[in-house]
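So, chain A:
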Amino acid sequence: MRRAIKYLFICLCLAPLLFGVIYSLGYSLGLAGLLSDGFTWDYWIGLINSGNLMRSTIYTIGLGACSLIIAVMAALVVSWKSGRYGVDHRSSISKSKAEVLILLPLLFAPVTAAFCWYQILSPGGFIARASFHLGLIHETSEFPRLVNDDLGIGIVICHVFLILPVFSYLFTATAHKHRLHRLYLQSNTLGASSWYFFKKVYTPMLLQKNMRVLWLYLIFLLGTYEVPLLLGGSRSQTFSVFIADKLTRFNLGDIPSGYCMAIWYTVLITVMTALYLRWQKSILW
Partner candidate 1 sequence: MITIKDISKNYGNTVILRRVQLSIPVGSCRSLLGESGSGKSTLLKILAGLEKPDSGSFIYQGEELINKPAEKRSVVYLSQDPLLFPHMTVYDNLAYGLRVRKMPSSTLEEKVITLAQQIGLKEHLKKHPHQLSGGQRQRVNFGRSVIITPRMLLLDEPFASLDATTRGKMQELYLDISRKYQITSLFVTHDVREALIMGDTYGILRNGSLSCYDTRALFIQQPDSGVAEEINFWKSIQ
Partner candidate 2 sequence: MASPYIRLLAILLLLPVVSLSCGSEVAQSPSENVPADWSTIATQAQGSTVHMMMWQGDRLINKYMQDYVTPRLSELYGIELIVTDGQGNQVVNRLMAELEANRKTSDLDIVWINGETFYQLRQIDALYGPFVQKLPHADLIDLNNPFISMDFQQAIDGYECPWGNVQMIMIYDSLQTSDLPQDMTEWSRWVQDNPGRFTWSNDFTGMTLLKSWLMSLADDPSVFYGEFSEDLYTTYSKQLWARIENMRPYLWNEGRSFPASLAQLHQLYVNGEVDMTMSNNDSEVDNKISQGVFPTTSRAYVPAMGTIQNSHYLGIPRLSDNKVGALQVINFLLSPEAQYEKSQSAVWGDGTVLDRDRLSPDWQAKWTGLAQRSHAPPREEISKRALQEPAPEYMIRLFEDFRKRIIEQ
């Protein structure tokens, strides 16, 4: 009985992935699908030659990394502020309220956040309207493009919004756990400024302690779909948008290349997850 349940767990974890990859592999090599005419590498070669594989990879990883870096920097500052290093403890802004508010994004589904940010950032959105009333712009075309742009600014903003509370909480908790407050006082008595401590002790220590979590979030960010779908530009597509797009495009001949990309993405994620687990192992096991 116990053994059976154990195998059930293994199946539950591996079967969806294996089944999916095998079908996709079949499709991408012309072995499955209604329009398949037997084994061929054409779809793979086509995908690589079109540059879409490289472009999507770079674009997706770039967006993920940017979002992560900005969110981490912001979260470091937030956790530093909420830790009240070098500030009187009875400091002004009510601690609990601000700290509760920072958790607000946790309530948002990615699709909700993407929709709201679209309405805020688009050239006809809230910020543009406010700028208009403030006399900063006179018509919408003067407003900088923040959504559906090629750089993915809107995507990054939305991602940062979604993960900022996680990292803020994580950093605050880590700092608390490792008693960085005491280290701070220690470093003060040694004559270091707050900024110096922040730069040389606080940041490196928190980053080092949470490297694995950051890696895990990078993996998650590579797979976000709703945010780039609503906020992304038309020129570059992230993995998931590309895949979903190809699989449901009118051109039935495009479907295999969608499956090629799906395999490439799955392999990438599997390797990254395996690295994460190995990393965890070297520390824990």
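For anyone wondering why these and not others, all candidates are chains of the complex that A comes from, given by their letters.
We take it that contacts are C-beta pairs under 8 Å (C-beta built on N, C-alpha and C of every residue); 3 or more make two chains touch, one makes a residue touch a chain; residues count from 1.
Keep in mind it's a predicted model, so treat the numbers as computed, not measured.
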Out of the numbered options 1 or 2, which touches chain A in the complex?
2
Show me the residue ranges of chain A that touch candidate 2 in the complex, using the header's touch definition.
7, 10-11, 14-15, 18-19, 22-23, 26, 31-35, 122-125, 139-141, 145, 148-150, 233-235, 247-252
